[in-house]
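A single protein chain has been omitted; all remaining protein chains appear in their positions.
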Amino acid sequence: MSSIYHGHLTVTIFGQSHAPAIGVTIDGLPAGHAIDLDALQAFLDRRAPGQNDWSTPRKEADSPEILSGLADGVTCGAPLAAVIRNTNTRSKDYSNLRDVPRPGHADFTAQVKYGGAQDVAGGGHFSGRLTAPLCIAGGICKQLLAEEGIAVGAHIASIGGIADAPFDPVDPGDVTLPGQKPFPVQSDRAGARMREIIAGARAELDSVGGLIECAVTGLPAGLGDPMLDGMENRIARLVFAIPAVKGVEFGAGFTVAGLRGSENNDPFCIRDGQVRTRTNRAGGILGGITNGMPLLFRAAVKPTPSIARPQESVSLSRMEEVTLEIQGRHDPCIVPRAVPVVEAAAAIAVYDALLEHRRDEK
Amino acid sequence: MSSIYHGHLTVTIFGQSHAPAIGVTIDGLPAGHAIDLDALQAFLDRRAPGQNDWSTPRKEADSPEILSGLADGVTCGAPLAAVIRNTNTRSKDYSNLRDVPRPGHADFTAQVKYGGAQDVAGGGHFSGRLTAPLCIAGGICKQLLAEEGIAVGAHIASIGGIADAPFDPVDPGDVTLPGQKPFPVQSDRAGARMREIIAGARAELDSVGGLIECAVTGLPAGLGDPMLDGMENRIARLVFAIPAVKGVEFGAGFTVAGLRGSENNDPFCIRDGQVRTRTNRAGGILGGITNGMPLLFRAAVKPTPSIARPQESVSLSRMEEVTLEIQGRHDPCIVPRAVPVVEAAAAIAVYDALLEHRRDEK
Amino acid sequence: MSSIYHGHLTVTIFGQSHAPAIGVTIDGLPAGHAIDLDALQAFLDRRAPGQNDWSTPRKEADSPEILSGLADGVTCGAPLAAVIRNTNTRSKDYSNLRDVPRPGHADFTAQVKYGGAQDVAGGGHFSGRLTAPLCIAGGICKQLLAEEGIAVGAHIASIGGIADAPFDPVDPGDVTLPGQKPFPVQSDRAGARMREIIAGARAELDSVGGLIECAVTGLPAGLGDPMLDGMENRIARLVFAIPAVKGVEFGAGFTVAGLRGSENNDPFCIRDGQVRTRTNRAGGILGGITNGMPLLFRAAVKPTPSIARPQESVSLSRMEEVTLEIQGRHDPCIVPRAVPVVEAAAAIAVYDALLEHRRDEK
Partner (left out) sequence: MSSIYHGHLTVTIFGQSHAPAIGVTIDGLPAGHAIDLDALQAFLDRRAPGQNDWSTPRKEADSPEILSGLADGVTCGAPLAAVIRNTNTRSKDYSNLRDVPRPGHADFTAQVKYGGAQDVAGGGHFSGRLTAPLCIAGGICKQLLAEEGIAVGAHIASIGGIADAPFDPVDPGDVTLPGQKPFPVQSDRAGARMREIIAGARAELDSVGGLIECAVTGLPAGLGDPMLDGMENRIARLVFAIPAVKGVEFGAGFTVAGLRGSENNDPFCIRDGQVRTRTNRAGGILGGITNGMPLLFRAAVKPTPSIARPQESVSLSRMEEVTLEIQGRHDPCIVPRAVPVVEAAAAIAVYDALLEHRRDEK
């Protein structure tokens, strides 16, 4: 058990930050669908580093090579495999990470789990870079969902206490609009303030976290399963694959804890001959199953743990406390780059459920 | 895909609220461990209804019969199966639920998904009653974890805005203490106020939600896997099996969105010759893997959707809006009864990871 | 990993020969299908012991109780669970099996695997009795396949060197006919001779093995997947769940080893406007996928290991060689009773593939 999502689709992630490559296999894609590789590249570019003033300047092309699964650009029923070559790897000495773990990173836990055999370079398999193959899988699922009129979109809901305008839970409109901007927010004014927050954190050799809100629209009712494979279970499992995520909530989320039933229940109504709900505190999910309203969730993203300030750590070889200074430059805020990854995670979960739905419809 | 957790342990939940029985199978339990059935019953009693003034008066013994998997009270390596008989079932006419779905329930989504063939009586497979078999599995895992010195405990973190004293993230002490009380809180004073809130909601024919905090102590470092099978992924997937949960967060959770890296990173230190962290905003998990600190998470529980007040719904047969009044009495707050279920979900996830850990240690 | 088939359907087998019950859960059945419980009982009766002169006189009703998954006799989308109570259990002392393992049984390997904690009574989870829940699952799948015009039938292909008339590979007719007889053969004359062979073995306190041939007709082309989930992989995995099976072959099977390509390839032809093959040495499977011809396979069943003759064994406690005499009466030949179990295994595999096929057709 590790880096595999095993449902109607099976998505296998592999690679380390400084291995020859990172990549993904997707087993279970239906045959006969054209994949737009330019659109996929554009989606990956939203996650790629080094493109602006709020992310790390490491420049990786993040250009996937599709090794299999397509014939003449169309899914052929065979597993799709794609790789992204790592470039400029092993350029520095990472051996210190084996002895002095970085706070907030997996260096220590990997050391314990793998007995020192783990690949420490650049965080190895725990690097945020591993979200790129997740985006390949998710980007393909997004395209296949779009064929069915289903849109997946996300935006920065807040950074450092500055909130973006939320999606309207009942009628969010085109939820892919924020993702078409360099800085994916609904309100550019809020976005400008967020960027100031990020710049401030960077200037102080620090980092900052944030919230991401994601919506899926155009969904039919009836997707998902009770108990362990509801939409919440599937999405949460995939979104927590993003290293920095520490919380996931659906619809009204944590605020339900303070509500009464009469305030939280979404009344049913008829709109345009369809069963709808007047409000959407359920986030489009009842009993784990989509109800035809927009599916809405939020993910909490922690501040980048790599900061340039001196930090307290320990030497594992000497079992004594030491001060650690992390070299290099890092994203002062990974939230903007995590937005497409959240979309990718949602798209995989939703497309997986859609495949099952089709089977059951027959 | 549905009501199955498939890892080193495979837990299969079955049953409907008014079927002959509900139950669970657990495949993968190691052989040779005595199961204390009295302790298991005591654990199930914490979830059982009808025992006090804050829960539904439906009285079910919730006494599991172990059908297989034990020989002379000891796990024998074969799959363990247990059932709880439903009593006094089908006592009323539920057919109206097929036409007029209850807001906040799965009636509508089940109708769409199963084309009207779903078992509507008492919510069928979507009933909160299905958390009883989850508690059988979790209660057994709790016992097996206790053999290793690992404790799983939870308490009501808040109800209706009234907060209990949180677990100390670094040194929470005996986290099973709240669960030994009829009303599982740390501060009985806060508990008394929560019960007033519940009584108030009941008097107003309404319901109220809340938060549950869970901790796992005594864990070795090194449990869990990167990406899709980290402790967050496993626990979230299981906790979202509880019908009313709408959010899950680990450690500092959603508050990380407002923190800086220098505030959020937990500094490493040496305590009693062990690597520890001074703070525990990570909730004991780094890179999906336990770091030896207490594992901490919270779940948001929505207010019981069944309320006696008139609600807006629709007639699916006539496709018109109608007013629904739900008969019968229901828990005005399910949070107290959900506390052991959250423990059960955590125990399954942690024990599953522990089994894998043992394999890897060799 | 153990007693679970995990595909589009998940079938979980549980129970021990002398536990309170044996049973099965089936997750993933589509909703809305009526299950004929009388027909299911009739199918289980074909496997049940004690009904004639060639099987063990242990009399078990083998009447399943459906605990969940049905509402008004119709699949409701929730997992189906069924149990068969064990009666007259623990009537003798089985403790000697823990020390002196029976040749040909799992007593020794279970002792090693479970460290002595295994349930030895009647073979525990390794008992042939555990094929009864497999037949519950398979019997239900057979009914659901029959709705689609797909028939699953098997017969005794040989016992003790006496061969039945094989199914015609290209046009086997109604393959369920043999299963409607008390002794499931095509040629009753051959059957009579087989029964003499069985009677002879019984008289000599011995047992005898045999072959079972199974066919599935009415299949559409296109079921199954390449490599690990082809029809051969799925069926073999399920058929080897029958404790006595030691070999599985498809179509021409082991004879292909002596054929030339020009002899073995099935020429394509057009029949009634359909693509067919003139011969069917492939057993209806090409590349793991059904080709629309009858699916054909055979399973080799070993002679019942429980024989009344003295046998050489060892005392595990004293680590010395001893002579073992097994008490009680046992089937001198389990092949007749294994015929419906082979059908059940095939039906599960085929229905699982059919569910996937439906998804892909959309």
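The first chain written gets the first letter, and so on, giving A, B and C; residue counts start at 1 in each chain.
The rule is short, and it goes like this: a residue touches a chain if its C-beta (ideal position, glycine included) is under 8 Å from a C-beta of that chain, and two chains touch if they have at least 3 such contacts.
Because the structure is predicted, anything quoted here is derived from the model rather than measured.
Peer 1: Which of the chains on display does the removed chain touch in the whole complex?
Peer 2: A, B, C
Peer 1: So which of A:Thr25, A:Ser158, A:Thr277 or A:Thr290 would be touching the chain we can't see?
Peer 2: Answering carefully, the residue with contact to the hidden chain is A:Thr25.
Peer 1: Kindly state which of the options C:Phe43, C:Phe126 or C:Phe183 is in contact with the chain not pictured.
Peer 2: Of the listed residues, the one touching the omitted chain is C:Phe126.
Peer 1: Residue by residue, what part of subunit B touches the chain that was omitted?
Peer 2: 8, 30-31, 78, 226, 355-356, 358-362
Peer 1: Identify the residues of subunit C touching the omitted chain, counting contacts across the whole complex.
Peer 2: Residue positions of subunit C that touch the missing chain: 1-8, 13, 101, 103-106, 108-110, 112-113, 125-126, 130, 158-161, 201, 206-211, 221-222, 225-230, 232-233, 236-238, 240-241, 243, 245-270, 273, 275, 277-278, 282-283, 286-292, 300-307, 309, 311-314, 316, 319-321, 356, 360.
Peer 1: In terms of residues, what is the contact footprint of the unshown chain on subunit A?
Peer 2: Counting over the whole complex, subunit A touches the hidden chain at residues 1-4, 6, 10, 12-16, 19-23, 25, 27-28, 31-32, 65-71, 74-81, 83, 110, 113-121, 124-125.
To be clear about the criterion, only the chains that are shown with their structure count from here on.
Peer 1: Averaging only over C-alpha atoms, locate the centres of subunit A and subunit B and give their separation in whole Å.
Peer 2: 26
Peer 1: Identify all positions of subunit B at which a residue touches two or more other chains, and write them in rising order.
Peer 2: Residue numbers touching two or more other chains: 1-4, 6, 13, 110, 113, 125.
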